[in-house]
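Below: one structure in structure tokens.
As you look at this complex, bear in mind that one protein chain is not there, while each of the others sits in place.
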Amino acid sequence: MKTKLLAAAAISLGIAAAAAAQEKTKVGFIYVGPVGDLGWTYEHDQGRLAVEEEFGDLVETVYQESVPEGADAERALTQMALGGADLIFTTSFGYMDPTINVAAKFPDVKFEHATGYKRAENVSTYSARFYEGRAVIGHIAGKMTKTNRIGYIASFPIPEVIRGINSAFIHARKANPDVEFSIVWVNTWFDPAKEGDAAQALVDQGVDVIMQHTDSTAPQAVAKDAGIYSFGQASDMATFAPEPRISSIIDDWAPYYIARVAAVMDGTWESTDTWDGIGPGMVEIGEMSEVIPAEVRADAQALSDSIAAGDYHPFTGPINYQDGSPWLGEGETADDGVLLGMNFYVEGLTGDVPN
Amino acid sequence: MIRLERRPQASRLWAAATPLVAVALTMVAGSALFGFLGKDPFISIRTIFWDPLFGEFAWYYRGQLLVKAGPLILIAIGLSLGFRAGIWNIGAEGQYIVGAICGAGVGLAFYPAGFWFIFPLMIVAGAIGGFAWAMIPAVLKVWFNTNEILVSLLLVYVAEQLLASVSLGLLRNPDGAGFPGSRNLRQYEAASNAEIIAGTGIHWGVVTALLAVIFAYVLLSRHMLGYQIRLAGASPRAARFAGVRPNLLIVFCLGAGGALAGLAGLFEVSGPSGQISIDFNSGYGFTAIIVAFLGRLHPIGILLAGLLLALTFIGGEAAQANLGLPASAIQAFQGMLLFFLLAVDVLASYRIRLGSPEAA
Partner (left out) sequence: MDLSVINPAVLAASLMVAATPILLAAIGELVVEKSGVLNLGVEGMMIIGAVSGYAVSVNTGSVFLGFVGAVVGGAMLALVFGVLTQVLLSNQVASGLALTLFGLGLSALIGESYLMVRPPPVGDLSLGPLADIPGLGKMLFRHDVIVYLSLALVGGVWAFLRYSRWGLILRAVGESHDAAHALGYKVIRVRLAAIAFGGACAGLGGAYLSLIRVPQWTEGMTAGAGWIALAIVVFSSWKPVWVLVGAYLFGGVAVLQLNLQAAGVEVPVEYLSMSPYLITILVLIIMSTGRGRSALNAPADLGRPFHAPA
């Protein structure tokens, strides 16, 4: 038995050695949640699988899931770099400093950090303009609500989330001037029970459309029971289509990951800062179900197309701050710096941004 | 019929041998698990147990072992004092968080000054933070006889909310473009808990953990208070006759546990982790409870248990990254290791006998 085991080990070691000789490009991924969260991490892992699909034997991918931010992330990164990774994607904001630290020690390894702002010679950053997608579903929500009250389940008051609320609200108001937003902060990215409770609280308060910026499907289930509408978040959540889920925002990292791996392979990789939206396909609007009236669907599609083509910016003035003082003048668009650090509500939203 | 017969005296031989037996059993069961998942069992086991210590990159992993084991040991030592006396502090995670917040807060208040006393002051603040957080269940227990398990556990959740709140508000990095999280203390030299010898992973937290082991050992074996702790745990009634003041013991045990957990948090936030962020805590406070019991609540045992658990964490990560084993398989594997360690522990105090009991 023991010799058999050893023999098997020796054989597989041999195979591993032979494989390494073929000069595969090794790509690592560090995930903040489990790949089975069906939300943020799940979509990044779909991107990883797309890379494997695209390059087949030319590439080897490795990943580590549920890596806490901080010391553990630094170790995981070092581990991958030592293990011979050529390119490593770190897929959460909290990995910013660890990524920079480890990158300094491994100048030959390329790093890609999601949603951060620190770069280096061998560190790129990338992020998605989810607010573009939220503009589109905000429009749909504004058209679909009958009670004129839209519920919004928010995670943490960080710029990313606040940007989404503002964008959705501006476009819901444009579609329906009487719209009010009820925002519930759950202070978690993923807690199905709590998200479900939050959705129920919103339903009890009379909202008839729910948007969420958290990862679980629990709000969809509540919306279904209450007979109201909801949108998929991060992943399509298509199992809840056609009702209550009438459309969704999908993070699609596959095109970017494939492009960056290709760049490493042909030696053209450079440190860049990417902030892509609907146009390049990093943000996708999930199928709009037939529950949405045809004309609303057409309008939403037109909105999505004009954003994709670069003809329209979701933050185009006139837009005022919450207190009514002007932020953007007529025709003026927000610059990326302000958007990246957005920590204020636009006019018409009630309540304060918690901090 | 198999039955257990109590040994007149705990067997020293078995006490030393059981961990090895447990690890061996875990390797067998783990091999089956990994084989079932389609991975090579031999390589999986080697990656987890051998490579971090003696593999190609052991020079890096050995240091990381200390980084991971340091806070576990530090917290577990504090908890073990209470557990021995029958005082149940389940909320070390919360004390860890509050210690980190207080310590980091003091450091950041001085930013960007470079006084020599900033780091020592942070250490004091971290210990006081953890101590104060632990005093809540302690005082409530002394005054109202409120159950400390419940209060300390619920305060973990309160501390987590507090952590989110300061990451987004009070301690948020003003130069951080609106993102949550504090300044990185590692980039602020006066407040940084840097490695004492570069590349070894040894930072002040690791040193403090070792000191705590020694201190606890002396306290428990040589000191009157240690005797009282042991007595209170073994026989509360006898302890009262022997003049032990239960309230003092509650305050001491919870306070010491809290202070050490707070210190662990401070050393982590100013060193390996570097910053206060929403998800700063990663379960050390709960894992340390396991460490304390695996070490049989004995300081030396805790030292070894902390290192063993750290090894499975580090090796488990390597198995994920190198072999593609899912994190869940590693978690289940660690669970099995704990089961086996706990199960074979019985051999130290009991003999396994076959057949029916002999006539007495």
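Quick notes on this one:
Each chain carries a letter (A and B) given by its place in the written order, and its residues are counted from 1.
The rule is simple: a contact is a pair of C-beta atoms (placed from the backbone, for glycine too) under 8 Å apart; a residue touches a chain by one contact, two chains touch by 3 or more.
Everything quoted here is computed from the prediction, not taken from an experiment.
When the missing chain is restored to the complex, the residue among A:T272, A:Q301 or A:T350 that touches it is A:T350.
Within the set A:I183, A:I278 or A:I292, the residue that contacts the chain not displayed is A:I183. Listed residues B:A58, B:A109 or B:L150: the one in touch with the omitted chain is B:L150. Although one chain is not displayed, its contacts with chain A can still be listed: residues 33-34, 36-38, 42, 151, 157, 182-188, 190-194, 196-198, 200-202, 204-205, 207, 216-218, 221, 239, 350-352, 354. For chain B, the residues touching the chain absent from view are 3-6, 37, 83, 140, 144-147, 149-151, 153-155, 157-158, 161-162, 164-165, 286, 289-290, 293-294, 326-336, 338-339, 342-343, 345-346, 349-350, 357, 360.
Quick note on the criterion: only the chains that are shown with their structure count from here on.
Here the spacing of chain A and chain B, counted between their Cα centres, is 34 Å. On the chain A side of its complex with chain B, the touching residues are 5-6, 8-9, 12-13, 28, 32, 34-35, 62-66, 68-72, 74-76, 78-80, 82-83, 93-94, 97, 116-117, 156-159, 187, 340-343, 354-355. Residue ranges of chain B in contact with chain A, taken from their complex: 40-43, 57, 60, 64, 67, 161, 164, 168-169, 172, 177-181, 184, 186, 268, 271-275, 277-280, 282-283, 314, 317-318, 320-322, 324, 326-328.
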